[in-house]
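What follows is a single structure, written as structure tokens, with notes after it.
All protein chains but one are shown in place.
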Amino acid sequence: MNFKQICIFCLLSSTAIAGGCVSLGVKPWQRDVMAREDMRLDANPLDAAIDDHMYFSKEASSGGRSFAGGGCGCN
Amino acid sequence: MQLELETRLAKAAHMRRQLMAASCALLGAAAARGQEARMAPADSGLLEDWSVDSALAYYHEDGRIQAIEPVVNIAKLFADGQALNFNVTFDSLTGSSPNGALTSRSAQTFASPSGKSAHAYTTAPGQLPVDPNYQDDRIAVGGTWALPVTRVDQLSVGAKLSDEHDFFSVTVDASIAHDFNEKNTTLSFGISEEFDSLQPIGGAPVPGSDYALFEKTGHKTKNGVGALLGVTQVITRNWLFEFNLSVDRFKGYLNDPYKITSIIDSAGNTTGYEFESRPDQRTRKSAYWENRVALGGQISTGLSLRYMRDDWGVRSDTAQLHLHWSFSNRDRYVEPTFRWYRQTAASFYTPFILSTEAPTTAYEASDSRLGAFHALTYGLKYAQKLPGLGGREESEFSVRVEYYQQTFNVRTATPAALQGLDLYPGLKAVLVQVGWRF
Partner (left out) sequence: MAGEASNAPDEALSVEPRGENLLAICFTAMASPCEVLLPSTTAPTAALELGALVAQEAWRVEKKFSRYRCDSVTAWIHENRGTVIEVDRETASLIDFAGRCFELSSGLFDITSGVLRYAWKFDGSDRIPEPAAVERLLPRVGFKKLRWQSPRLLLPDGMELDFGGIGKEYAVDRAYDSLAVRCSAPFLINFGGDLRANRPPLHGSWQVGIERPDTDRRATMILDLKYGALATSGDARRFLLKDGVRYGHILDPRTGWPIPHSPRSVTVAASSCTEAGLLSTLALLQGVRAREFLEEHGVRYWLLQ
């Protein structure tokens, strides 16, 4: 699957999700598990930042979760 | 499991109605009539408060670089939903850094980047050439400001500054997020702009020029623009994911000013070196998918995948898995993690140049970070809640260890004369971090 196909697939899925035709999700009173700290997508921002810095300086890829720019001279 | 959950929620809704009925009966219909307590939208259950997150990381590569990196992040939440974030990072690196040249059967002598003879260094035969005088101290500050513009939209702007003795960078970014579908779906879009200024020690080499000639020019710059489109979706009570598509383009002086490529003859002898030359533009695209799944009251897991490709020919796949296991009533937890990474080489990556062959590409670089390799990371984190500091209720102390190993996937034929030498030694590194959050 090349990049273009991935993008198209994702765009279509997001549109479907956004359009509500696939109405995924939970009711407000079902968000109890989501309220847990370990279920947050940004649960450990400092760990992620330190890791991202390490990978940015040792690999050719960066970003994904956020912007890819390194902002430092280590690559 | 699903049936049990539905039963529990149905019971909760039932209990709520029964409770309301009972209160009505107690207070008399007239009294308990009235709608739910209504809060003005501004509060959103947020609090006005400071929080501090700090960490000290120590990074050590086997025989190469060592780094110490303290980081502090201070966040302030306002009652109306605005949030301010400020962070400071300091990192100090020392050690030996590979200069891109190939291992040779003879000793090699290199000038220091500044050209000063005091820092010239020699590499023994059979050893990977590294600059042993590598040293760099960096300080970076950054901040973001998030502002809810409506009940379902949030705007966020940020800026970052980073300064080292040979590199200065400024980044600004802005993004907007929109919630809908009862806050089950969030769409976000952001852009960023980065401006970097390089003042390499001794000047920036003319790309592709002969090392011996030491042709250096003044300082250089590069610019980057990035865009990110993301969707966060709650799927079930226990599963949510985030999917991002991003693209960025950098233009300007994209070379590493300190890296050189060895020129070897058919007998494997190094006859000279060239400064690397990379294109002056690079466009990267990536797709990223992160999942969080709760498996019961104490365990949750995360799996993320990333696919990246750029117009230098590099393609990479990343998969990261972590498990979060809390015990003692969530007073402490452990988090083992595993990451697998693989990248292909840039089209102009070459570990060495054969003097007998005509160049096949306009560009060349032997920086191992543009080569083909795969890397594994094994990590473990332990955290524990402690009594708070300065009147706060609680704080969290954590310790984290990671082991990172890169293994080269050699695609270039090794010249017969250099058989037996370890030309692509890869990398082994350990990261140890302590953190304190309160």
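Order of writing sets the chain letters: A and B. Residues in each chain are counted from 1.
The rule we apply is simple: a residue touches a chain if its C-beta (ideal position, glycine included) is under 8 Å from a C-beta of that chain, and two chains touch if they have at least 3 such contacts.
Since this is a predicted model, take the numbers as computed values, not measurements.
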Chain not shown: contacting residue from B:Gly28, B:Gly218, B:Gly296 or B:Gly420: B:Gly28
Absent chain, residues of chain B that touch it: 8-9, 12-13, 15-16, 18-20, 22-23, 25-28, 30-32, 34-40, 42-43, 45-49, 51, 79, 297, 329, 388, 391-394
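Basically, only the chains that are shown with their structure count from here on.
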Chain B contact footprint on chain A (complex, rising order): 3, 6-7, 10-11, 14, 17-18, 20, 23-34, 36, 38-41, 43, 45-47, 49-51, 53-55, 58-61, 63-75
Chain B residues touching chain A - in the complex, by the definition given at the top: 9, 12-13, 53-55, 57, 59, 69, 71, 73, 89, 91, 136, 138, 140, 160, 162, 164, 166-167, 169, 171, 173, 180-185, 187, 190, 192, 194, 196, 198, 224, 226, 228, 231-238, 240, 242-246, 248, 256, 284-288, 290, 292, 294, 300, 304, 306-310, 314, 316, 318, 324, 326, 333, 341, 343, 346, 369-370, 375, 381, 400, 402, 404, 406, 427, 429, 431, 433, 435
